[in-house]
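And then chain A:
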Amino acid sequence: MLQTILEHYPYYLSTALIAIGIWGMLAKHNLMKKLIGMNIFQTAIILLFIASSVKFGATIPTYEPALGVDNPALYANPLPHVLMLTAIVVMVATSGVALAILLLIYRRYHTLDEEEIMKRMRE
Partner candidate 1 sequence: MDQLPVIIPISLLLFAFFTFLLGTVRRSLAYPLTLVGVATSLIASCLGLFRVLQYGAQHYYLGGWTPPLGIEYVLDHLSAFMAVIVTFIAFISIIYSRRSFLQEVPGKIVPLYSLMLLLLAGLTGIIVTGDLFNLYVFLEISSLAAYAVMAIGDDKAPIAVFRYVIIGTIGACFYLLGVGFIYFATGSLNMADVAQILPSLYGSRLIVVAAVFIVIGMALKMALFPLHMWLPDVYTYSPSAVIALIAPIMTKVGAYVLIRMLISVFLPNYLSNVLPVTLIIGWLAAIGIIVTSIMAISQTDFRRMLAYSSLAQISYVALGIGLANPMGLIGAMLHILNHAFMKGCLFEVSGAIRYRTGLWQIPQFAGLGRKMRWTMGAFTVAALSMVGIPPACGFFSKWYLVLGCVDASNWVFAAVVVASSLLNAVYFFRVLEKVYMTPPDTDTAVVEASDPPVGMLIPILILAGGIIILGIVNAVIVTQILEPVASTL
Partner candidate 2 sequence: METYFSLKPLIAVLVSLLSALAIMLSGRRPNIRELWTILGSITMFGVVFSMLPDVLSGKYPEIILFNVSPGIPLSLRVDAAGIIFGLSASLLWIITSIYSIGYMRGLCEKKQTSYYTCFALCLSATMGIAFAANLLTFVIFYEILTVATYPLVIHKETPEAIQAGRKYLAYLLTGEVALIVAIALTYQLTGTMDFIPGGFLGDIAGQYHLLGLFALFLIGFGMKSAVIPLHSWLPTAMIAPTPVSALLHAVAVVKAGVFGFVRVIGFVFGPTLFHDIGAGNLLAIMASITILVSSVLAMCQDNLKRRLAYSTVGHLSYILLGIALLSPAAWLGGLLHIVNHAAMKITLFFCAGAIYAKTHCEKVSELGGIGKQMPITMGAFALASIGLVGMPPINGFISKWFLGQGTLEAEQGVYLIILLLSSLLNAGYLFPIVRRAFFVQSNNRTKYAEASAFLLVPLVFTALLSLFLGLVPDGIFHFYHLAGDVARGVLSGGGR
């Protein structure tokens, strides 16, 4: 059991972070904490991808004359990394939009606590 965890620790770590992120998004009342939970969630997914694309004994995917082009196992696959660059950009953009919306909410209600806001909305 411990052996399995030690061998696959990145995956368990990512899963734990995903769970923490979702818990934060759903269970926390403070809107800022929800946003942070969202960030943790997205980061965890990115970690998962990167961890899956680790290749032991490979080098960066640029042409290395000493290694040649015959054996693809010697070069790391750039695709997951590139996909994750895009995902990071998306994460940043989402955080930006969410923060802008939080700003609007704060200016209107002067609080970031969800239950307070619900109460003030009804008035």
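Behind the choice of candidates: all candidates are chains of the complex that A comes from, given by their letters.
Methods note: a contact is a pair of C-beta atoms (placed from the backbone, for glycine too) under 8 Å apart; a residue touches a chain by one contact, two chains touch by 3 or more; residues count from 1.
Just so you know, these numbers come straight off a predicted model, no measurement behind them.
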| item | value |
| --- | --- |
| Candidate touching chain A in this complex, from 1 or 2 | 1 |
| Residues of chain A defined as touching candidate 1 within the complex | 22, 25, 31, 34, 38, 41-42, 45, 48-49, 52, 79-80, 83, 86-87, 90, 93-94, 97-98, 100-102, 104-105, 108-109, 117, 121 |
